[in-house]
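This view holds just a subset of the chains, kept in their places.
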Amino acid sequence: MFSCKVNERTELQLIEHLHCRALFGLMDANRKHLRAWHPWVDLIRSTADMERAIVGWLQQFSRNRGFYAGIWHEGKLCGVINHLNIDWMNRSTTLSYWLDESHQGRGIMTDACRAFVAHSFNALELNRVTIECASGNVRSRAIPERLGFKFEGVMRAIEWLHDHFADHAVYGLLKADQPACDAAGARQFSLTVPRIGLYPRISAGAVNGSNRFSIESA
Amino acid sequence: MFSCKVNERTELQLIEHLHCRALFGLMDANRKHLRAWHPWVDLIRSTADMERAIVGWLQQFSRNRGFYAGIWHEGKLCGVINHLNIDWMNRSTTLSYWLDESHQGRGIMTDACRAFVAHSFNALELNRVTIECASGNVRSRAIPERLGFKFEGVMRAIEWLHDHFADHAVYGLLKADQPACDAAGARQFSLTVPRIGLYPRISAGAVNGSNRFSIESA
Amino acid sequence: MFSCKVNERTELQLIEHLHCRALFGLMDANRKHLRAWHPWVDLIRSTADMERAIVGWLQQFSRNRGFYAGIWHEGKLCGVINHLNIDWMNRSTTLSYWLDESHQGRGIMTDACRAFVAHSFNALELNRVTIECASGNVRSRAIPERLGFKFEGVMRAIEWLHDHFADHAVYGLLKADQPACDAAGARQFSLTVPRIGLYPRISAGAVNGSNRFSIESA
C-alpha cells in the first residue's frame, strides 16, 4: 500500500504480504540470471518460501534493523533493494539489491540506491553506508562507484558461490563524503524526524561477524 | 519512508520507528481529549511505551494481520488509523482510528477511512469491514455513517471506560454494499495483487473473542 | 478428574488429556451434523489434532482466559461448552458450545449454559456474557433466548461457511439483566472467591478484533 517516489518513473514500496506472488514470479523469471551472484535464490523455490522470507523481512523492520523495498518502474515490479542490517551503535548500514535482467542498464538501481542512501543519512541519521559486491560482478560494482562511494579494499574468498570462493570488493560512503546530499533523493525525506530511541540488549561481542562493537535491539 | 496519498492534502504513512517521538508528542498533546473514549492512552506514558507499541504493530503487520498508519494533513501528523486485526478465514477486518482535536471537523478521517476501506476490498480482497464506536461517541459514529456502513446493533456494556461500562454501536460494510468503490480512494491500489497465501495454525475456537471460526497465522 | 454438577443428570468436566480419545470419537461421530455451523471440525481429523487442541485450551486456561468443559449426561460425554476468551479489562466473556445430535432437544445445553453464566457472574465477577450464533442456526439461538439474553443485532456476512458468508445474531446478558441468578446454577459456586489479580501486557489496540480496549495477560 505504501510507496516512496524515487523519480517520475520509479518508486519504492515496502515489501509486504500482498507482493508475495508478484515478487516470487519476478525472482523465478530471473532465477538463472540471479543465481550467478546470488546463491540464495536456490532457497526460494515456491511462494511459500517467499512468504516466509517476507515474514522475516518485516520482523527485521519491526526490530528497527532496516527494510526490504520493491522497485517499481513505470508501474512494474522490477527488483529489490534493502538494508542487510542497521548497526545503530555505530550508525552504519549495509545495502543489498538485485534487478530484473531486462531492466538493467537504465539507471534504475542507481536511482533507487541514491534514495536509500539519502534516507540513511537524512532520516535515519546514519553515518556510513557500506556496499559489498563480488569482485567480478561489474554491473553491481558500478552502482556504488557511480554514487561516489569510496573503494576500501577486497575481502578475499569471503563468499562461496556454488563451486568456488569469490572475493568481495568493499565500498563505503560516509555522511561527510557528500557535501550536499542529492536533492532529488533527499526531497522524499523532508520530515524532520527526531532520533529514535533504542532498547539495547547486552551482547558483549558483535552480532554482525566483525569486531565492531554492537548492541542488538530486543 | 513509505506513504500513500489519500487526496491532495492528506497522506497515510505506515507507522515505523522513525515516527515514535512525533507520534508520542501528538498523543500526549491530545491525552485529555482522547482519554474520554480511548482508555489505552493511560498506558502510553513515555516514548519508550510508544516504541514498544510500534514494535507490536509492526509484528502484527509481519504476521499479515493488518497495519497502523499515521495520517498526515498538509505535512503534519494528525492522527492514526489501523486494522485491529484481519480475519483471513472470514475475509473480514475491523478498523480503529483517532484524530488530533484541532484537526477534527474537516473530513480528514472520513477520507482516510475511505482509503482503508477501498484497500480492504480491492487490494486485500476482504468481504467485510467492521467499525465499532462507543454509542455516545457521536463524532466517531459519523465516520461509518458517512461512508455508507450499515448500523447493525448495539452491544451493551461491552467496554469499561474509567468508571462505567459503555455500549458499542456496531457498523458493517460489505463488499456487496458498495456498487462501485469510491474512485478517489481506489486509485491508490491499482496494482493487481494476487490473493496471498496463508499459513494457518489450527486453533479450534476463535481467536477474536467471538464464535466466528478463525485460523491464526503462525 | 474434576467435575461440576449442573443438575441430577448432567455434569461438566474440565477437558484434559484423558478425554482426548472420547472427545475425538464424539466429534467424529457428529462430524456431518457439526460441519453445517462449525467449519473448524474439518481441522480436527485425528486424535493427534485433538490433543493439540486440548493443549491449546489448557494453555488458554493457564493464562486465565477461560476454559473448555465437556458435558456429561447420565455418565455419557455429549458435548462441549467453553469461553472463547475472557476480556478482564472489560469484564466480559463470549461463550461457545456444541452438542451431540442425539442429545438435542432435552434442555441439556440450556442447563450447561446457565451454569456457565452463573459462574461468569458469581465466581468470575464478570459483567457481561455474549453469545453469537449464525442467524440460521435456530437451535443454537434458542439457548440465549431461553436464558434471557437480549438480542442486540445482526453482524452481516461475518463468517465464511464452506461456500457462503453467514450472518451472526448477537446476544448479550448483563449482570444487571438478571435480578437473581438462577439458584440451581449458582449453588455450585458458593465459595466466596476474591477478585483475582491481573498481569497486564500493554497492547495499545484490542486483541479481540473489536475496538474495545483490552489488555492481554502475559
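Should a chain be cited, it is by its letter among A, B and C, assigned in written order, with residues numbered from 1 in that chain.
One rule holds for everything that comes next: a residue touches a chain if its C-beta (ideal position, glycine included) is under 8 Å from a C-beta of that chain, and two chains touch if they have at least 3 such contacts.
These numbers come from a predicted model, not from an experiment.
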Complete complex - number of sequence copies, 3 represented: 6
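We adopt the following convention: only the chains that are shown with their structure count from here on.
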Chain of greatest Cα-centre distance to subunit C: A
What whole-Å value do you get for the distance between subunit B and subunit C if each is reduced to the mean of its CA atoms? 28
Subunit B: positions in contact with at least two other chains: 52
Tell me, which parts of subunit C touch subunit B in their complex? 38-40, 43-44, 49, 52-53, 56-57, 68, 82, 84-85, 87, 89-92, 94-96, 127-128, 130-133, 150, 152-160, 165, 168, 170, 172, 174, 176, 202-213, 215
Touching residues on subunit A, where the partner in the complex is subunit B: 1-4, 12-14, 16-22, 47-48, 51, 55, 58-59, 61-64, 67, 69, 75, 119, 123-124, 188-189, 191, 193-194, 196-197, 199
